[in-house]
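Missing here: one protein chain of the complex. Every other protein chain is in place.
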Amino acid sequence: SGSDTGSGSTPAPGNGSGAPASVKVGLAYDIGGRGDQSFNDSAARGLDKAKAESGIEVKELEAAAGETDAQKEDRLRTLAEQGYNPIIAIGFAYQGAVGKVAKDNPNVKFAIVDDFTPGTDDGANIANLTFAENEGSFLVGVAAALKSKTGNVGFIGGVNTPLIQKFEVGFAAGAKAAKPGITVQSKYLTQPPDFTGFNDPAKGETAANGQFDQGADVVYAAAGGSGSGVFKAAKAKNKLGIGVDSDQYNLPALADVKDVIITSMIKKVDLAVYDFIKSVKDGKFQAGNKVYDLKAGGVEYATSGGKIDDIKTQLEDYKTKITSGEIKVPATK
Amino acid sequence: MSAGGLSAGVEVAPAGAKRRLSPMIYLYLAVAALAVVSLVRVLTGANDLTSSGTVAAALTAAVPIALAGLGGLWSERAGVVNIGLEGMMVLGTWGAGFAGYQWGPWVGVLAGVALGAVGGLIHAVATVTFGVDHIISGVAITLVAPGLTLFLAKLYFAKAPGGGQKQSPPVADVQKVSIPGLSSLLGDLEQKHWFLVSDVAGLLRGLTTGLSLLTLLAVLLLVGTAYVLWKTPFGLRLRSCGEAPHAAESLGVNVIKYKYSAIIASGAFAGLGGAILAVSSGQFRDGQTGGRGYIGLASMIFGNWRPGGLAAGAGLFGYTDAMQLRGEESVHALLLLLGLALLVLAFIQLRAKRFAVASVAVVLGAAFILWFATTDKAPPELVTAAPYVVTLLVLSLAAQRLRVPKYVGQIFRRGEG
Amino acid sequence: MHALVGENGAGKSTLMKTLYGMHRPDEGTITIDGAEVTFHNPADAIAAGIGMVHQHFMLADNFTVLENVVLGTEPKTGMSLDFKAARAKIKEISARYGLGVDPDSLVDNLGVGERQRVEILKVLYRGARILILDEPTAVLVPQEVDELFGNLRDLKAEGLTILFISHKLDEVLSVADDITVIRRGTTVASVEPGEVTARQLAELMVGSALPVPELRESTVTTTPVLEVSGLSVTGSDGRTVLSDMSFTIHAGEVLGIAGVEGNGQAELVEALMGIRPLAGGRVSLQGKDLAKESTRDRRDAGMAYVPEDRHRQGLLLEGTLWENRILGHQTKAPSVKAGGLLLDRKGAREDTERIVKDYDVRTPGIEVAIASLSGGNQQKLIIGREMSGNPVLLLASHPTRGVDVGAQAAIWEHIRRARAEHLAVLMISADLDELIGMSDRLAVILRGKLVAEYDPKSVTPEELGSAMTGAGEGVS
Partner (left out) sequence: MGRFSVRSISLGLAAPVAALVFALLVCSLILAGTGHPPIDVLDQMVKSVQRPRTLVNSINSATTYYLSAVAVAIGFRMRLFNIGVDGQYRLAAMLAAAFAGSSFLSGMPSFVRILLTLIAAMAVGAIWAGIAGFLKVTRGVSEVISTIMLNAISTAIVAYLLNADRLAVKVAGSNNIGTATITEGGRVPGFAYTGSSSKIFGLIILAALVGFLYWFMLNRTRFGFDLKATGLSESAAVASGVNVKKMVLASMLISGAIAGLVGMPQLLGSSYSYALDFPAGLGFTGIAIALLGRNHPVGMAFAAFLWGVLDQSSNVLDISGVPKEIVVIMQGIIVLSVVIAYELVRRYRLKLEQRDVGRALGTTKTAAEVSA
């Protein structure tokens, strides 16, 4: 790939115009990187799509577990030095790094996914691509409640972080909106900084079994790779599961258990990444927070498999209410 | 430094004063413990404390830990500390993923065992042949294994259908067996929530329903280890390498060979633990072992370098971990259980005139009961710590009479006796 | 029965280990029954009918006698170890040679005499025709020695060949059929017991006269230094190991304690040093009660300690000579300065040089690891260290064990000189000649009690020996 990997090929800042002629996109993943079958992969899809469409040059780098801010910063600076512009940072962990590097490279356009912290990662050359995970989760919460026969549904989060809490809050709100008396169980597999909760299907299975034994019959797995354990438990017990981030019904890795996945809360990081690259290419870069909510099509519920066709009208109904502002979905507990 | 560690003047078990408890006493103790748990269940209504689901989940959770612990046992009984169990487990998960998706779960298990054994072999070469400090070699292996498996995953799984850079394509699970008829009968009993009866039913049902063949295999290996190490010439020789290798050498025992076999077996067991984890989770995932190797090591020390003890340690850990994962309600009940157990312990210690321990136990016990009484649920963040807290409490308050293999952690050199 | 004698480090053990396949010879041949053999490891030697009892016990403490004995040549039924057959065979051998060994007892619980018999049983169990015994009598009392040689004679009568090493020349002369003397790795003489006296044998070994342990004139004063009354100690398993011990040692006096190993002498010394807690009684040094003081406080009060196992308790094997000089003197000049908080490396080095010189420690320098010194030289450094800083009481366990004759004489001389300067000494030794020769007073310890007291001027080793084994109980 990279032909000019030698150091010292830093283009003098200021010699490019707003829209560079040949776009070299640098993308820095969060821990997990391309191939995580989840969040990072979604970003990768957006990048691939942009690349396929217009033959841009790309460079992908990936975070290491336990690294410091300085390493993230170094990653972004290295990309900037090598002439990559725009540069996309995936994950809120880049918030500090993006802010600093963007300030020192005013001619480079940056995007950060999942974070907008005024004073830290805002700036004239930063686009903050954030999502209304709570809204998407609200809809699958409605689906769970409507599909539940026991009036008892479950939420399994991978790691207890504010981001995943957003999923939980939205889900619970949706379930309660659809069935006011419903019980919503909730469990996080690990606590930060132990991030193995996103990678431990065995734990996911145990937690899901626990919720099923307590009466739940639909469980929403916002737990990354641990989700496969949740679906496995659902399949063994004849219960239902809900996926997250991408349309998990269609993931080859989950082909064995896909018949229990009634829907997934899709978070379109790919869309955001693609949009961003396109905007830079077209010279239409816009700084500031761009919220990918339900209205903007940034979050969505999946219909693959046809398991929720029967309740689609109700779901669409809620969707309209949210997009119109009639229902305000909470984002924090 | 060697992991034989300091005895710090703490009393070790006096040799010969073996007060062997008879099997009946163990049975009484188990029934008494179950009765207390049952009482707490009835009082709190936390039926999940002894439900078949909890028991089954505890068993599943305990198996990889116990196998890692068995790996530690084999190695340490032959005098070599194996802090690389975690790394060997990681190798096992990768092996199971790699072979498992192509040739089925059993081949996957074999591959996991083989890769774990390779990890053991490296440890053996470093510690036995080159006389490297056991801890160093173990840490190096634990360091390299995740990097290596990730490297290999990128190479082999990224393009495979359903695979990724950090995960293998799906692996089918092995068969599960139940005893026909028994399950539903016990299930009915369990649902009655009677004192003690339902608990026993839940326990039995959890142990006999949907039992994975791999779990059975693990149980067999546990029993087999006890047999091989304590009842066969091979085991005697192997253990002699951990107690008095120079004596063994002087009797013509090829110490190096036995140490090699033990460490390779150790790696194989850890690898099997990893493989079972991968196969039962349906795939290899980067980081999936999550420190189970270390817990296995801890359970082996907990179990005083004996298979039965390590099974108890792994079981305790698996039980509390399963409980906390399955729901917060039973962890809240656990507070009461812990409180009561501590009070019982205080009473026992008081009779033995160990006033310091007794008073600590009373204070802790009262604190737990107070905590239980004044809250509706335990904070979810803290619930995750339940298995660790319980293990630590049990270790601190139970009489610790560790009997470490005498030569463990030391570097054996031929002909220096 | 062939005896091998030579001074420390002469190469006796090395030669025996070579015969047993533990070392490979650089040149030369080994011939058994006229056939030349080559051993790669002990297994080869065992197969050729050689059995060896090592200078240091080769036993796994946490194994039973049975496990120790069968290790390496286990009887089997199917895959399993045939415990029944093994037990029967051990009992049979034990009965035949009167070894009195219980196959199911844990070795950790056995005394030295019993351990020695287990070692012999191990050899017999393997059907050895050639027995190598490296200093088998070093730890035994006279009666046990007699018993052992009785057993060996029986074996000889059955046609076995026995090769044994001993520093006790009287013993060698009385039981051996042939004697080989070696010095610095080569044979210097082959003699028959009838031809030589002990003195001549010693001269052959070292080229000088045999030193005699003796105190010459008495220096005993009336000032009590160590007063012990009603001392008792309980073991970690709750058994009483010392009960109601009372004695006093005066300035300038050596109190010798005789006893079969395992009767509480180790515990006595450790209790006096504060390493073991007391269950009861009083210990005072120069009138100051020590019962609650720590080991360090006791050392500061003027107690010095030569432990019985120098590798375990006396030395940091990986440390240099001067670091080992500091050990036990961490609070005292010249090891430390600034109120005892900082090490005085210069002072310690200089004082180590002094000890090396005064005590003739053979070493290339004080920066080498003490592990590379021979045992005798290690012991000399320990004695020199413990004698420095003007102690008032020396607790000496086997001060010359395993040390060659020259060094032995030097150590005795140092003790004598310190005693003349009012040092009080508690000496424990398995070497009865040393005890009798070096003590002003002798007490016998049996099962944790002082059972008899003797005047060393009039007592014989045999009398002592019978008191030590309990046969002479009641004698005063």
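As written, the chains take the letters A, B and C, and residue 1 is the first residue of each chain.
The criterion applied here is as follows: contacts are C-beta pairs under 8 Å (C-beta built on N, C-alpha and C of every residue); 3 or more make two chains touch, one makes a residue touch a chain.
Model, not experiment: these values are computed from the prediction.
> If the full complex is used, which shown chains touch the chain that is missing here?
A, B, C
> From the list B:V42, B:V107, B:V139 or B:V200, pick the residue that touches the absent chain.
Checking each option in B:V42, B:V107, B:V139 or B:V200, the one touching the absent chain turns out to be B:V139.
> Kindly state which of the options C:G340, C:G437 or C:P461 is in contact with the chain not pictured.
Checking the options C:G340, C:G437 or C:P461, the one contacting the hidden chain is C:G340.
> Sort through C:I326, C:V444 or C:M468 and give me the one touching the missing partner chain.
Per the contact definition at the top, the residue touching the missing chain is C:I326.
> Could you list which residues of subunit A touch the chain missing from the display?
Listed in rising order, the touching residues are 1-2, 5-7, 59, 61-62, 64-71, 73-75, 77-79, 82, 92-93, 95-96, 100, 104, 114-118, 120, 128, 130, 160-163, 166, 191-194, 289, 332.
> Quickly run down the residues of subunit B that touch the omitted chain.
The list for subunit B reads 1-11, 126, 130-133, 135-137, 139-141, 143-144, 146-148, 150-151, 154-155, 291, 294-295, 297-298, 301-302, 356-357, 379, 381-385, 387-389, 391-392, 395-397, 400-402.
> Would you write out the residues of subunit C that touch the absent chain, in ascending order?
9, 184, 273, 275, 294-299, 305, 307, 312-319, 323, 326-328, 330-331, 336, 340-343, 345, 353, 356-357, 360, 362-365, 367-369, 372-374, 377
Assume only the chains that are shown with their structure count from here on.
> Find the geometric centre of each of subunit A and subunit B from their Cα atoms only, then give the gap between the two centres in Å, rounded to an integer.
The answer is 36 Å.
> If you average the CA atoms of subunit A and of subunit C, how far apart do the two points sit, in angstrom?
74
> Find the geometric centre of each of subunit B and subunit C from their Cα atoms only, then give the gap between the two centres in Å, rounded to an integer.
That gives a centre separation of 44 Å.
> Two or more other chains touching the same residue: where does that happen in subunit B?
none
> If I count partner chains per residue in subunit A, which residues reach a count of at least 2?
Correct list: empty.
> Would you tell me which residues of subunit B are touching subunit A in their complex?
The contact residues of subunit B facing subunit A are 48, 51, 53-54, 56-57, 60-61, 64, 154, 158, 161-167, 169-170, 172-173, 210, 277, 280-283, 285-288, 290-291, 321-322, 325-329, 380-381, 384.
> Quick check: in the complex, which residue numbers of subunit C touch subunit B?
17, 20, 22-23, 41-47, 52, 54, 56, 58-63, 67-68, 70-74, 76, 79-81, 105-106, 108-109, 122, 235-238
> Name, in rising order, each residue of subunit A that touches subunit B in their complex.
For subunit A paired with subunit B, touching residues are 32-37, 41, 65, 160, 185-191, 194-196, 199-203, 205-207, 209-211, 213-214, 225, 228-229, 232, 236, 251-256.
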